[in-house]
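The complex is shown incomplete by one protein chain, all other protein chains being positioned as in the whole.
Each chain carries a letter (A and B) given by its place in the written order, and its residues are counted from 1.
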Amino acid sequence: MLGSALHGVERLAVWLAGLGAAIIVVQMAWISYGVFMRYVLSSPDGTVTEATALLLFPAAFLGLAYALKEDAYPKVSFLPDALGPGGRKALEVLNLLLMLAVGGFFAIAAYDATLKSWDSGAASEILLWPRYLFWAPGALALIVFTLHVALKLAVVLTSPADAFRRPG
Amino acid sequence: QTTLRLSTYVNEVDIRYQGFKKFGELVAAKTQGRVKVEVFPSSTLHGWSEGVDAVLGGVSDISWMPADKRLPCYRVTSLYPMVVDMSKQIELDAAYAALVKDEAAKVGLMPLINSNYSYDQEWWFKTKDADLSKLGGKLVRSIGPLVSMMIETWGGKPVFVAPKEVFQSAERGVVDGINMGVATYSAWKLWGVMPHMVKANLFYGNIIYMINKKKFDGLSAADQAAVLAAARESEVWLKPEYEKFVDTSIADAVKQGGTVTAVAPAKRKAMVDAIAAKWTPEVDGACGAEMAGKVRALFAKNGL
């Protein structure tokens, strides 16, 4: 049950990261096109700067859960390395709880901002695109991330301490 | 004791920062210390476009208001094409703030300090003696829809450059010209890389610092009056200081090889009137016919 839920969230994480990757490709192509239009054709694109900057916001958060899945968050492991299996498990639980608190807080903030941006107007002074278009994917990414941490925490809590023996 | 957090985009070396400090001192003196103003410079509390959200959310109590859609009329008239009679600037600003007061109140804000003077918004070019009215395909950095329309009308091509890349773009020639405030231009060390200024004086500019209305209403009547009086006095104190600062910056730049080209008054007037006519539909749409009429009447009365 827990395992399949975790598996599902991880698949979602990959999809969100894929969406972020697509955004990066769009940004790269659009910026290059903008340079070409301005420098070669002397006919600058009026939206590229604002648009690609706005797109950066979702791109910055869409990889969150994927980074967790891939264990890509650098951390200092001196203390856990020095502990026995029981201590390591306890520390892992503590760390996941803190990550849950941080992720949860940011997720609530992003969700709240998405709702508020519904009537708060434009994303920038130059482009009158609605701001929620950019907040919503960011909020989704943070919510999926928080869910992911919660499931990992549940998995750790239900595993025996022996599973936390140091490898090798 | 009440603390009012004032958030500004100007940094500590900008003369406008002294204006806010003066405001704080005046508030403290007039309220016998019951109200304390803390100034947060350099956009440390929130970004350029987030003034409304920051003040309504309680992150700051007083912030500059950007061209936010929630303040529709302010959005299209706080920067307006006209030749301002500088001798009446303080009164003009106060009257303008009174006009947008209702619109601000609907959102939960109240105009408090008028800033970013009409004296300030100007033009710079890489080459000497550029003719502002005949831009001949020049790439000019724009700050928003009104300025873009001006650049296009005069035959140039507006380019949006992120504020943080303006220096780099000017330095390396990514753009041929820049529209910006003189004080900011000087603070950003741009004179060294784009030294030729066209001083045209084409704008009414007033980026109003608004206060959270609930917070203001929560003050005693005496403290409210003191805060308003302090705001007005700090404006009066700052105006000559600010103009001196701008003039000194320009004089310093000229000493180091920069040039300043003025635009003849008649030509200036013609340029501005043509642009204002084009801007009319925007203003009517955003303000509504009645309010738009009031704003235009005010500007007509205070123009040269």
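By definition in this document, a residue touches a chain if its C-beta (ideal position, glycine included) is under 8 Å from a C-beta of that chain, and two chains touch if they have at least 3 such contacts.
Keep this in mind: contacts and distances are computed from a predicted model.
As stated in its UniProt record, the chain not included in the shown complex is "TRAP transporter large permease protein", which appears among "Cytochrome ubiquinol oxidase subunit II", "Phosphate-specific transport system accessory protein PhoU", "TRAP transporter large permease protein" or "NADH-quinone oxidoreductase subunit J". One of B:31, B:169, B:206 or B:302 touches the chain omitted from the figure, and that residue is B:169. Where chain A meets the omitted chain, the residues involved are 14, 17-18, 20-21, 24-25, 27-32, 34-35, 39, 49-50, 52-54, 56-57, 59-68, 70, 72-80, 91, 94-95, 98-99, 101-103, 105-106, 108-110, 112-113, 116, 123-124, 134-135, 138, 167-168.
Where chain B meets the missing chain, the touching residues are 38, 40, 42, 44-47, 50, 53-54, 57-59, 161-162, 164-165, 167-169, 171-174, 188-189, 193.
We take it that only the chains that are shown with their structure count from here on.
Our note on geometry: chain A versus chain B, Cα centroid distance of 37 Å, whole angstroms. Residues 38, 42-44, 46-50, 53, 116, 120-122, 124-126, 128 of chain A touch chain B in their complex. For chain B in complex with chain A, the residues that touch the partner chain are 48-49, 52-53, 66-70, 137, 139, 144-145, 148, 157-162, 174.
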